[in-house]
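Our next item is chain A:
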Amino acid sequence: MVKIRPEFADEIKKFGGVDFNACYNCGNCTAVCPLSVTDNTFPRRLLRYTVLGMEEDIQASTDPWLCYYCGDCSSTCPRQANPGEIMMALRRYLTASYDWTGLSRKFYTSKKWGIGSLVLIGIVVILLFAFFLPFTADPAGLINEDGGVKINHFVKGMDGETFVKTIEIGDLVMAAIITFFLVSNIFNMYLKIVIRNAKKVKVPFSLYVKEAWNLFYHFGTQMRFSKCEGKSYWLLHWLLMSGYTLMFTVIVVFLPWFQTEKIHPIYHPQRFIGYYATFGILLAIIVWSVNRLRKSGEIHKYSHKTDWVFLIMLFLTTLTGIMLHIFRITGMVHFTYYTYVIHLAILVPMLLVEVPFSKWSHLAYRPLAIYFTNLVNKAAALKKK
Partner candidate 1 sequence: MSSILVFSTEKISDPAIDLAGLLKQHYPPTVYTISVPCSSGIKPAWIMHAFEKGFDGVFIAADGTDCPFSETCTEKTAEIVARTHEIMEEKGMDKARLRMAAICSVCSQAFVKQVSGFSEYLEGSD
Partner candidate 2 sequence: MKKRIGVYICECGSNISDYVDVEKVRDAVKDEEGVALAKITMFACADSTQQEIVNDIKEEKLDGMVVASCSPKLHLFTFRNVAERAGMNKYNYVQSNIREQVSWAHSDKPAEATEKAIRSVKAAIARAMLSEALVSPVISSENVALVVGAGIAGMRTALDMANTGTKVYLIDSDHFVGGRTAQWGEIFPTGETGREVITGFYDEVIKNENIILHTGCKAVSKAGSVGNFDIKLKIGSRGIKMDAAASGDFDERLEKAIAACPVSVADDFDFGLTNRKALYRSDGRMPALPVVDRENCTKCGECVKICPEIDIQIEETYEEIKVGSVIVATGFDPYEPSEGEFGYGEINNVITLQQFRRLIEISGEKLTYGDREIKTIAWIFCVGSRQTGVLKGENKYCSRHCCTSGIHAAVLARKKFDGITNIHFTRGVRTYGKLETIYEESSVAGDIYLQSYDDSVPVVSHENGIINVKVDDILTGDREMEIDVDLVVLVTGMVPRADKTIGDIMKIPTGLDKFFNEVHPKLKPVETVMDGIFLAGTAQGPKNITETLNVSHSAAIKAHALISGGEIELEPTMAKIDKKLCEWCGKCLEACPFKSIDKEEYEGKTVAVVNTSTCKGCGMCLPPCPVNAIQLTGFSDREIISMIDALAE
């Protein structure tokens, strides 16, 4: 027996659900969806849960993560109830519901919290650097033999190695915070989906191991996305994802290798990786921003405020990154240093907020959802046998 909670729908509207009440349950959306399968029928079922306020069922469901928003459901919906957008809203809602701190919900539903947190962390970053102001005064000795700025000689009296070490420690602290929140959220997700699953099955340990390859496969390729119509979308998304992941890994794990004084030749992997990532990320930002502004295609019809914050932050990060690079190789010392600070003041809050609490978290949730779905479905199949 389930109690109907009509007020739940209002909450989902805050997460970006639009017009979903118009649904008359014809099932067209589910039938046209290339990803919907017998064991996981969506989006109508999830939309129905939303209308009726069946929160537990939604939280135990992986379906929103299995949807890659090709928009076929919305564009053919006879009542224009935007089933695709409800899946998007539910992804935001789920992100918030996995987050035990409650911050995610605040970031999503309150403008004050969303923007405030970013600004606050940005200020903290700037203040940390401000302690060393003014940065090394005499620019003359800070130019390399190849004409570039010595990036690691910010601070008077701190040698390059120590500087990189310091920043690296900062990086690792940030990574640890991110990891802590993300992993605990993931554990929460695991509890909701696998432990309290609707199919009431216990997943044997061997299955965890057997299905693990899926996790990596889907993380690396996002093959499910390509099942949606429009391969170019998959490619664009993949470019962004791979570029972003590469950069993240390089900065957090291989900073001394990446942030070198020496300016390597253009074909050097260090620069090559940077360019590849910049290209992928920038292309994606431009295409998506234009689409969102034009509201072209179902998936860009509705933009939640967090979608814009995300795009803008990513864009500013990339832009300051590019500027930093140009200033450095052209030997503009002060510009380089100040831009570096601004770059970090954007990058750090973006990562801290977006990765565990907001949009970026789908990087982890999507492949995990596929993994968990397989676990539950296969365990259920075993039980049936």
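In the analysis below, a residue touches a chain if its C-beta (ideal position, glycine included) is under 8 Å from a C-beta of that chain, and two chains touch if they have at least 3 such contacts; residues count from 1.
The set was built so that all candidates are chains of the complex that A comes from, given by their letters.
Just so it is clear, the structure is predicted and the values come from calculations on it, not from any experiment.
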Given options 1 or 2, the chain of this complex that touches chain A: 2
Residues of chain A touching candidate 2 in the complex: 1-4, 6, 9, 19, 21-25, 45, 48-49, 51-52, 54, 79
